[in-house]
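Handing you this structure, nothing more for now.
Right, subunit A next:
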Amino acid sequence: MSDIRLEGVSKRYGAVAAADEVDLAVAQGEFVTILGPSGSGKTTLLSLIAGLNRPTAGRIFIGGRDVTDAPAQQRNIGLVFQSYALFPHMTVLENVLFPLGVRGIGGAAARTQALDALKLVRLDGLQDRRPSQLSGGQQQRVALARSIVFKPDILLLDEPLGALDRKLREELQVELKQLQRSLGVTTLLVTHDQEEALSLSDRIMVLDKGRTQQVAAPAEAYLRPANRFVAEFLGIANFVGLADGRTGLVRPERVRVGPTGINGGRPARVVETIYLGQMVRYHLALQGGEDSPVVAALPFVGKAFAAGDEVAVSWDTADIWPVP
Partner candidate 1 sequence: MNRSTGFAFIAPLLVLMVVAFNLPIIYMLGLAFWDKGRGFTLEHYEGLLEAPVYLRVLGNTLRISLIATIANVAIGYPLAHWMRGLGRRARLIAIALVVLPFWVSILVRTYAWIVVLGNGGLVNRSLQWLGLTDAPVQFLYNELGVTIGMANVLLPFLVLPLFAAMIRIDDRLLQAAASLGAPPRTIFWKVYFPLTLPALAAGTLLVFILCLGFYVTPAVLGGGRVPMISNLLDTLINQIPRWEQASAISTILLIVALVIFAGYRRLDRKASA
Partner candidate 2 sequence: MRRRTFVKAAAASLPSFGILSAAQAQSKEIRMIESGGLSGDSIQVGYIDPLKAKTGITVVRESPSSLGKLRALVESGQGGTTLFELGSGIVQQAKKLGLIEKLDWAAINPAPMFPEAKNEYGFGYQYFSTIMAWRKGVKEPKNFIEFFDSKAFPGKRCLPDFPHYCLPFALQSTGVPIDKLFPLDVDAAFKRLNEIKKDVAVWWKAGAQPPQLMKDNEVQYSICWSGRVVGDPAFGLNFAGGKADLSYIAVVKGSKPDDKLAAWKLYHEMSLAENQAKAAQVISYTGPSPDLDALLPKDKLWQYPTSKQNKDVQYFENAEWWAENGEAVNKKWEAFKLSL
């Protein structure tokens, strides 16, 4: 049984469709990411599910209940914004107590529950601070604690890590994933960061111009994108012409690069060499062909080609995905 179900959900502003007949089913406990460039309609979709907005067409079900016309406060949803949206006039604890208070939970029980939630996001001891006295990462944890403390049916995260620096973001990604798994709460995350989407989600939904492009597991979408947009949006895409006239996709990890004349690859010249730590990335220009420049990503083992080197480039036919 699916916990969130969208059936032909549309949101139109005049002639512009921010969401265009979107269908989606998210299973109980599943972590699904809505991924798309800015303006793709992903935040609109989230606000429709949260009840901050009404769709112009379609139905929305949460836990099997049709909530299309229910106001936000009746949906029992935990919502986390990129801007944290903490109440600045309340302490950390008061923020976390807020959803309990409106549910009529008070006193020691509420306090225990709130402190537990804060412990869960590793903020114990900071409950009497004001949001303005916390770092960005800490504030986001408060927002997270506030959105899970009342045991919501589903958790909606709108670019929750977008305002944080890279290192902190990666740390929090791990924590978020662990937290989600331990709570088992159905979670929908909105992001434009494809790495974040690939690393966190059970499935991703790629959105462009309000339309669903693909819904699939991360590896599936990465290696077998449903179309050229998904191929290009999820990482680096090498496109090659196929014999039947179609276009094939080869991901950089599947491209082999070696010295010329060893295993009969196509001759190419290294345009740029980029070190990425464990990996090294080559931007290559194939010689004598009309194919687009090729990017290859190889494990870095202490020695690499330099820009200007002549090399041989090859890939397995099995690694080519004909883009539909």
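Candidates were picked such that all candidates are chains of the complex that A comes from, given by their letters.
Convention: contacts are C-beta pairs under 8 Å (C-beta built on N, C-alpha and C of every residue); 3 or more make two chains touch, one makes a residue touch a chain; residues count from 1.
Keep in mind the model is a prediction, meaning the values are calculated, not measured.
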Direct contact with subunit A in this complex, candidates 1 or 2: 1
Candidate 1 partner contacts - residues on subunit A that touch it in the complex: 47, 50-52, 71-79, 81, 83, 85, 87-89, 98-99, 102-103, 146-147, 150, 156
